[in-house]
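Have a look at the structure that comes next, please.
Every protein chain except one is present and positioned as in the full complex.
On to subunit A.
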Amino acid sequence: MDLLTKFRFVIACLFAEYAVTFIPVANCSIYPSEMSGDSASKLPSAAAIPVAQASTLGSFYSLSLQSTFPEDLEVDEYCVELLRVYRQRYVTFANCLVTYARPVKICQNCYTGFNSLDDIYKNISSDQLGPGNVTCHDSLMRSDRMMLLFTLYNNLQDIWTSAKCSKCLTEHQEALMNDTVYFMATLNQSLSCFEQYQNHTELCKDCKASYKRLNELYGRMEKNQTLCIDLEDAMNMTQQLWSKTYYCLLPREETVPVIAVSSFMLFLPVIFYLSSFLHSEQKKRKLIHPKRAKSSSSLMNIQDKFS
């Protein structure tokens, strides 16, 4: 009977593998209830489930793989629960990131998601003993070469760190800082000013004050290092609007004086060299004729050649 069980298991596995590859979101969770004994009879039905259920977010595909493994290698119920929570929060956060990817607004909108993900990750990776006296750190995170939980979290954390979102948020990332809010308000002011005018030259003149205020605020915040990607991107877009779209740049006004002064300066060395050529005495060198002996007649004296 065991051999038959194993054979059916293998066929089911093959079907399972085939089905799993078509699921876009890897939502596999180990279902701890079906284990040790009954699972053999449940396998064929389990193999039929995944295709229908896999597409909906939040559903899971139960793979009772561990039914064939001995009990020591099975993952604890508690850890499986933790894993499920992790999956949920991860998906939420990733979704939020992509939603607010362009224009970049992730710091303002996704910080709650990040906090909760961070929370569950710390929970999993802590070495506390859960019910049943097991730690999930090793079994979930360090059991295979890929270390997916660790890698996925790290990637998201790197994104968060390089976005410098912590600069815009308060101490424990509960809310936006006052400076950030103030900046966004100033930005909105400028943008609304831009929308009022159609004529570009008028726009350049009238909105100059608010734009200048915005720039100064941005410069101050840059010096204090309280900038995150949201603010940088917003500022960048505003600057592009101002310079490229509305073409409000500083014009070159003083071309003629610059050319005049440059030509004068370039002309000075010519005058200097000419005057030193004409007025200074050319430095002459007094030749000295040293005493030389007369040579014998058989050899030619080089001085006879040159004298």
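Here, a contact is a pair of C-beta atoms (placed from the backbone, for glycine too) under 8 Å apart; a residue touches a chain by one contact, two chains touch by 3 or more; residues count from 1.
Criterion: contacts and distances are computed from a predicted model.
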Per UniProt record, missing subunit out of "GPI-anchor transamidase", "Chloride channel protein", "Transcription factor PRE5-like" or "Ubiquitin carboxyl-terminal hydrolase" is "Chloride channel protein"
Missing-chain contact, candidates A:R145, A:H172, A:K223 or A:K286, resolves to A:K286
For subunit A, residues touching the missing partner are 215, 236, 239-240, 242-244, 249-250, 252, 258-259, 261-262, 265-266, 268-269, 272-273, 276-277, 280, 282-283, 285-293, 295-296, 299-303, 306
